[in-house]
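Each remark here refers to the structure printed beneath this line.
Heads up, one of the protein chains got dropped from this complex, but the rest are sitting where they should.
== chain A ==
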Amino acid sequence: MSTKQEGVMEETSIQIQTKKKVSKKWFAFESLAVLLATIFFGVPFYFVIINSLKDSTGAAELSLAWPESFQFLANYKEVLMLNDGIVWRAFLNSSIITISSITIIILICSMAGFILSRRQGMAKRLNYVILMGLMIPPTIVPTIWVLQKLGLFKTFPGIIFLESALHFSFACLLYTAFVATIPRELDEAALMDGCGPFQLFFKIIFPLLKPVTSTVIVLSSIQIYNDFENMLYFFPGADNATVQLTLYNFTGIYGTSYHLLFADVLLISIPPLILFIFFNKKIVDGMTAGAVKG
C-alpha cells in the first residue's frame, strides 16, 4: 500500500516538473507572439495618433517620435473648419445615408427572408439570383444610366436605394436562416387566433428577429459608413461629400498635409470604434454567421 502511494507521488512530481519546463518555454513563445502582434497591428495606430498631434513639419517626417509641441486643438479645429465645415457636412450626409439605408434593408430583407424561409421551393429557385448580389460588383455606367432615368442620380434617395440593393443579399440570407429556427407552429397558432399575414409578421415574427436585426444594423452600418467606391460613382458633387471622401481634401498635388490627414483619419474612425467597443460580439457573430455550418 505504502509503496504504491510513493510511486504515485513520484509520478506527480515528475509531471509537475515537466509542466513547469513546458510553461517556461511556452511563456517565452507567448510573449514573443504577443509582442509581434502588438507591433504589427499596434504601431500603425500609434503612428496615426501621434502624427495627428504634431505640426505640419513634424508630421511630414512620418516618424514615431514624440511631438515637439502638441497641436491637438489646432489640428482638429482646422480639420473641422475646413471649407466651411465640409467635414461636418460629410458626417451629416453619411449619417443620413447610413440610417436610411439600414431602415430600408431591415424592412425589405426581413419580409423577404420570412417568405423565402417558409416557402422552401421559392428560396431554392432564387438562391443563385440572391448569391449574385454577394459576388458581383455593381456595374458603373448602366447603374448611373438607370439612376439618371429615374431622376435619382446624385440624390439622397438614389444612393440610399442603391446601398439597400447592394446590401440586400447578405441581410436577406441572414434573415432567411434565422426564420428557419422559429417554429411553424407559432404561425399556425396565430392563424387560429385570427391573425392575418401582416399581423403575423409585424406583431409576432419581426420582434423575434431582434438578434439578426441588431447584427444587420451593426454590420451594414459599418460597411455603408466606410463605403468609398459607391459614393464615388453614384453620389458625386461638392455638396454630396461623405466622410470617406473628406480624406481627399488633405492630399493633393502640392503634397500631403499629414497632420490634418491623420487627424481626419482619427475623426472618421470614431463611429466604427464606438460600435466596436459596444457591439464587438455582435460584429464577430455576424461575420462568422454561416461559416461554421458552411
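Please note the rule applied: a residue touches a chain if its C-beta (ideal position, glycine included) is under 8 Å from a C-beta of that chain, and two chains touch if they have at least 3 such contacts; residues count from 1.
FYI, contacts and distances are computed from a predicted model.
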Leaving aside the chains you can see, what is the UniProt protein name of the one that's missing? Options: "ABC transporter permease subunit", "Sulfide:quinone oxidoreductase", "YceI-like domain-containing protein" or "Transcriptional regulator".
"ABC transporter permease subunit"
Sort through A:P67, A:P211 or A:P272 and give me the one touching the missing partner chain.
A:P272
Could I get the residues of chain A that touch the absent chain, sorted low to high?
30, 33-34, 37-38, 40-44, 47-48, 51, 60-64, 104, 107-109, 111-112, 114-116, 118-119, 121-122, 129, 132-146, 148, 150, 161-162, 164-166, 168-169, 172, 187, 191, 197, 200-201, 222, 226, 228-229, 232-233, 243-244, 247, 251, 258, 261-262, 265, 268-269, 272-273, 275-276, 280, 283-284, 287-288, 290-294
